[in-house]
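Left out: one protein chain. Kept in place: all the others.
Right after this comes subunit A.
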């Protein structure tokens, strides 16, 4: 095995004019074959070999830096032309293997690129504000207290209040989930394709409120305003909807592994 490998970022039909540096600050170059363009850079195998990589992946700074560098390249290409992003850290022995790949999988890449042409990925997240979620609980708690309202039976009142709280919380949860289903279904009618990512852990999202929906939507460029408008309308009533994008079509470039 040689000292360097060929890191593959994305495949497109066109060469873009300028590309930012890639992972490990390396220059990005292209490999052209059969009407397809692969965006690659050379990476040192002492960092990107299997064993070093296994260790590196446990290093958050390394993962963050690599993810951002990968994204910078993919994003620059995707901003200019229809692009099939490749999974983070895909490393080949050399350029020849990438060239072979373009030829061998030309049909699959063509299919993926056709699916994303003239379309961009948008992310939509829905959050329920814990404060608005708690309010009904407190209300039912107070009611329970008044009904039980006899001094001297604080234990009974407490239990009733607690039961009402739990019931209320469960009900809120069900309602919020139903709302998320509705939001996703409505957005999917405007999108060409849609996909739900796992809701982010509050420790990662940096928000205390509960993420109900973490969706990705492939939207025709001509329908972006309609999509954004709909996303905005679907919020409200204690549910906050945020939109991110446009993204390179990361969530919609699934190719069968072969």
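Keep in mind that, in the parts below, contacts are C-beta pairs under 8 Å (C-beta built on N, C-alpha and C of every residue); 3 or more make two chains touch, one makes a residue touch a chain; residues count from 1.
Just so it is clear, contacts and distances are computed from a predicted model.
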"Response regulator", "Gas vesicle protein", "Peptide/nickel transport system permease protein" or "MBOAT family O-acyltransferase" - which is the UniProt name of the missing chain: "Gas vesicle protein"
Touching residue (missing chain; options A:163, A:182 or A:197): A:197
Omitted-chain contact residue, chosen from A:46, A:93 or A:221: A:93
Contact footprint on subunit A, counting only the chain that is left out: 1, 5, 8, 11, 45, 48-50, 53-54, 57-60, 63-64, 67-68, 70-72, 75, 79, 84-93, 97, 100-101, 104-105, 109, 112, 121, 123, 125, 197-198, 200-201, 203-207, 214, 216, 224-225, 228-229, 231-232, 241-247, 250-255, 257-258
